[in-house]
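As you look at this complex, bear in mind that one protein chain is not there, while each of the others sits in place.
A and B are the chain letters, set down in written order, and residue numbers restart from 1 in every chain.
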Amino acid sequence: MVPLQGYLVVGAALFCIGVFGVLARRNAIAILMGIELMLNAVNINLVAFWRYVEPTAATGQVFALFVLTVAAAEAAVGLALIIAIYRHRASVNVEEVNLLKW
Amino acid sequence: MDPFSSIAVALENLLASLGFADWLIDLIMAVLRSAILGTVALLAFMFLTWLERKLIGRMQDRLGPTYAGPIGILQPIADGIKTLTKEIVVPKGADRWIYFSGPILAAMAALAVFAVIPFGPDTGNGPLVGTALNVGLVYVLAAGAAGIVATIMAGWGSNNKFAVLGTFRAVAQLISYEVPQLLSLVAVAMVAGTMDMVKIVDAQTVPFIFPLFVTALLFLISGVAESGRSPFDLLEADSEIVAGFHIEYSAMMFALVQMAEYIHAFAISCIVVTVFLNGWAWPFLPGLAPIWFLVKCFAVFFILIWFRGTLPRFRIDQMMAFNWQFMVPLALVNVIVVAVVDRALSDAAGWTSASQPWGWGLVMFAANAVMLLAALGLMSLKGREARMRDAEKARSQSAVAATGR
Partner (left out) sequence: MTAQQGFFVFFSLVTLIAGLRVVTARNLFHAAIWLVLALAGVAALFAVLDAGLLAAVQVLIYIGAIAILIIFAIMLTRGMMAPERRRLNSWSSTGAVVSLVLLIVLVQAIIAFPWATPGAALAEPPADSVVTLGKALVDPNQFVLPFELASVLLLVALIGGIFVARERRGGE
């Protein structure tokens, strides 16, 4: 039987990979992919806790389902924003979108 | 008299007597089951290509293939030999990994559906099914969705503008028609009370095509659109987009694409039979139920061939309008009506699908008929308005042209 720490470590590793993707990439869509990795890592954690702590209640799975829903909504709006930015400046490089910087 | 289960039990006993460990026997039986399911699907594909060509030929007042074998029955083998011996031409600048894995993934996704379809009843050794998932319906939809990514990979990997354009349209059509497919399966899950395909077959005291025929129609039409068959075959039509996303595939890769499409269509017919036509059930020898199941699947596939031979092709904007302005609202209304009528029946008169199958079936059929007639009436009203508007516009335009001259 796999210990609970195994799943949590996998979740933590995937989360940190996502953090690296968000912090270190130039293309806005690549950053969004990093965000999706982070949300999936959170889902792994939630489902692991559901299975190991309280499998008879539905709370863990419901929480994971809501995270999935919010991720879908956020991906849709984020990509719409990226497409709008692309129309204005013909580039999705986040280092160039800096009109509001001091 | 149950040939399939007794062979499986005999094989297990043989392996156990040879001293294999328990988990190894399970693994071997699972691998064998998947191999048999895959083989059945691929043999069905071979037979279906021949059947389609013969039937389309007859519908178009000509014979189909007649040279290879007595009635052309060996034509699929001839096609296979030709395909294997052709050269695979990889376009210059194609992304090799993605180009080759696109069709393979599409075929995998189409074959994955067969893992949850029950072929026979439970004669003491478990139902004759790959695996009795308790979320079988959602798994079937997910396998279809995975095939869409494979389509994108095939189109993108070809390094060809027509292929990319064809991919856009194909994916737009495929993800749009998933919505009514999903909603119709929601209605089925509500009525059957379960998402397990094995239990859905058992729950059909009356075949669901009778009390849920609007649902069945919606699922059939969206299934035809999902597998890219006529009349929804805009994505691969020669006269439209020069074969669309699989334009750069030749020989074996093209055969894989064709295989994925046919097996997907066959999987849709198997799901229709399982969910709406009572699956493998027939009142006689339960051991030979898989044969009756396959006969029913071929009958539903005949309807798909009939569609192809009869109906002209949709344009892309007509297809999208049909989906979003007719099928999705109808599917939503269908879910509500099915839920309300089912609940009202069981509360008011105590008729459920279990206690009073034919009474319940009749009332649900009436509700479905009312809904369908209302939908078609609304459509014909809107059609008449559109026709009168067009006639008005044409009259005013000809009047302007007459006076302007």
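By definition in this document, a contact is a pair of C-beta atoms (placed from the backbone, for glycine too) under 8 Å apart; a residue touches a chain by one contact, two chains touch by 3 or more.
None of these values were measured; they are calculated from a predicted model.
Colleague: If the hidden chain were put back, which of B:Ala8, B:Ala115, B:Met153 or B:Leu277 would touch it?
Modeller: B:Met153
Colleague: By the contact definition given up top, give the residues of chain B that touch the hidden chain.
Modeller: 23, 95, 98, 133-135, 138-139, 141-142, 144-146, 148-149, 152-153, 156, 164, 168, 171, 175, 178, 195
Colleague: Give me the chain A residues in contact with the hidden chain, please.
Modeller: Touching the chain left out of view, chain A contributes residues 1-10, 12-27, 29-30, 32-34, 36-37, 40, 43-44, 47-48, 50-53, 55-59, 61-62, 64-66, 68-77, 79-84, 86, 88, 90-92, 94-95.
We take it that only the chains that are shown with their structure count from here on.
Colleague: How big is the gap, in whole Å, between where the Cα atoms of chain A centre and where those of chain B centre?
Modeller: 33
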